[in-house]
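Missing here is one protein chain; the remaining ones are kept as they sit in the complex.
Chain lettering (A, B and C) follows the sequence in which the chains are written, and residue indices restart at 1 in each chain.
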Amino acid sequence: MAWDRNQMAARAAQELDDGMYVNLGIGIPTLVANYVGDKDITLQSENGMLGMGPFPYEGDEDPDLINAGKQTITEMDRTAYFDSATSFGMIRGGKIAAAILGAMEVSENGDLANWMIPGKLVKGMGGAMDLVAGVGKVIVVMDHTNKHGASKVLTDCTLPLTGKGVVDRIITNLGVLDVVAGGLRIVECADGVTEQELRSATEATIVS
Amino acid sequence: MAWDRNQMAARAAQELDDGMYVNLGIGIPTLVANYVGDKDITLQSENGMLGMGPFPYEGDEDPDLINAGKQTITEMDRTAYFDSATSFGMIRGGKIAAAILGAMEVSENGDLANWMIPGKLVKGMGGAMDLVAGVGKVIVVMDHTNKHGASKVLTDCTLPLTGKGVVDRIITNLGVLDVVAGGLRIVECADGVTEQELRSATEATIVS
Amino acid sequence: MKKVYGSAAEALEGLLKDDMLIAAGGFGLCGIPEMLIDAIVDSGVKNLTVASNNAGVDGFGLGKLLDSRQIKKMMSSYVGENAEFMRQYLSGELELEFNPQGTLAERMRAGGCGIPGFYTKTGVGTVIAEGKDVKTWGDQDYILEEGIFADLAIVKAWKADTTGNCIFRKTARNFNPPAAMCGKICVMEVEEIVQPGELDPDHIHLPGIYVHRIVQGEHEKRIEQRTVRQREGV
Partner (left out) sequence: MKKVYGSAAEALEGLLKDDMLIAAGGFGLCGIPEMLIDAIVDSGVKNLTVASNNAGVDGFGLGKLLDSRQIKKMMSSYVGENAEFMRQYLSGELELEFNPQGTLAERMRAGGCGIPGFYTKTGVGTVIAEGKDVKTWGDQDYILEEGIFADLAIVKAWKADTTGNCIFRKTARNFNPPAAMCGKICVMEVEEIVQPGELDPDHIHLPGIYVHRIVQGEHEKRIEQRTVRQREGV
């Protein structure tokens, strides 16, 4: 037993409080929006929008209105548009309270790798390096292990970094860990996962 | 004989070409606007406006619409407003073709002093340092000598500088001089002023 | 998330402390946060450093905070309109850090955008460059200027919606957006609060993410230099 994608997204949504401006990455993080309930959360899309609404109804797609994943979206009552320099100014300036992002690897000192696998096609970091460097809190949501069963929560990242010492909290299918002095601290285990299972799936140092 | 304030302003207006965006300083430079004729000139006010119009009719003053001298003004068809960071971005970025400014002293290598007299009340440089550093061409309009008859066109400035090597052209009551390699070059003498008179009123080196 | 407060004093509650750095919007007396300045006078907070292009005039705008001796230091580009300012400065009661106007505006924007330093040629070869790092690109020297990170920003807009999205009017925009950006907390006073959706999302000058508290009220909007022209034929 462990959390599925939607349960991970629901757990990540618990990190968000009323009034927060939040950036959600592609993949599982996108699902977080489905679980914020009646919390007053404003979503940023780093291509120049605060107050990102849901996908449009068929026929209402607007080519001038897309999110950072290039998907057609809609606006809301609170929406504001701005240019890319302003958008990343607010990201770099710490105005975005939290980013929830996917990852390939996270290390025990909060290093994050999520943009490049050497020898494979490199697509680019997009806005990921800016987000992890700038936002108030970086929350990673990912599977705890790769498809070969190897831990993605490591002593040191093996892939090129997106940011060094930037991750605050890791939410995986097995549980929740915080980056603290000396390593990771277990915050909670996923439903049906024992602390022993979480520890044995984790390469990184877990402190008390 | 020599040029009066209005003749100096008229001469300065000849420096302006169709399509130019221009910043005019306080004093004689302000009068330049009266002499641009039908040339298509857009005036910048560095507090956040392009397309500065004339003073309002009495009763039409708007406290939200002032120029850099804090005077009430009006807008035009072409007007655009922006914030101070953007305004000085376009100044520093060389988008303003020319600034016409007053001066206390100019030196033969283009140094400009127009903001501070040590021992006297210091009011501040406002936007003058940004303008002289950033705009395409700096044109100084001033009296050639001070009230004691001493030259204001000097080998070296004696007052604290507004900018170093920034002046391109000097228009005074006695004539027009360009800053060139090695000193100043006489472009023309004012009506009724001989080259000898201009030279003797100038402390700075005049080349050929 | 409630951002709208009933008065300037309420909007500032818990935010003021001695020795803090406040960034203020406005140019001259245009677009200044009149209500918030009055409330700061009433609060009695002391030893303020204020980053503001100007220092108001005697008895109005930031001049009130000078009269009440609550300001320790000003970071400004031009302070010529204020006799009390000059008296305090010349007597050594008030510190003054002159910034070229564009450098001041960019330093505020930089602070708000997470940029601790940037290079500019403004001020090179002048007293402004003294003690600052220099770097050369091509044959031009540039000096390093630092971002301003204010504890509090006090700004004034024309209209804001309840989420803080706001618009300014004409040249009253001036330093307000960069000042708002560089504040850890930004309190904004406006002439009118509207509901979300009443401002076109393409027309918003400053998104609500920069604005933490909003108060609506009457503004004197004093004119500093009333200049007019004659109507033809009158």
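Just so we're on the same page, contacts are C-beta pairs under 8 Å (C-beta built on N, C-alpha and C of every residue); 3 or more make two chains touch, one makes a residue touch a chain.
As the structure is a prediction and not an experimental result, all values here were calculated from the model.
The missing chain, though absent from the view, touches A, B, C when the full complex is examined.
Here the missing chain is touched by one residue of A:2, A:65 or A:204, and it is A:65.
When the missing chain is restored to the complex, the residue among A:73, A:140, A:154 or A:206 that touches it is A:73. Within the complete assembly, residues 18-19, 21, 40, 42, 44, 50-51, 75-82, 88-96, 134 of chain B touch the chain that is not shown. Residues of chain A that touch the chain left out of view are 45-49, 54-58, 60-67, 69-73, 75, 81-85, 87-89, 91-92, 111, 121-130, 133-134, 160-165. Along chain C, the points of touch with the absent chain fall at residues 106, 110, 113-121, 135, 137, 142, 146, 167-170, 201-203.
Definition applied: only the chains that are shown with their structure count from here on.
By the document's definition of touch, common neighbours of chain A and chain B comprise C. If each chain is reduced to the average of its C-alpha atoms, the one that sits nearest the average of all protein C-alpha atoms is C. Each of B-C and A-C has its own count of C-beta contacts, and the greater count is at B-C.
Rounded to whole angstrom units, the spacing between the C-alpha centres of chain B and chain C is 27.
Averaged C-alpha coordinates give centres for chain A and chain C that are 35 Å from one another.
Within chain C, the positions touching two or more other chains are listed as 109.
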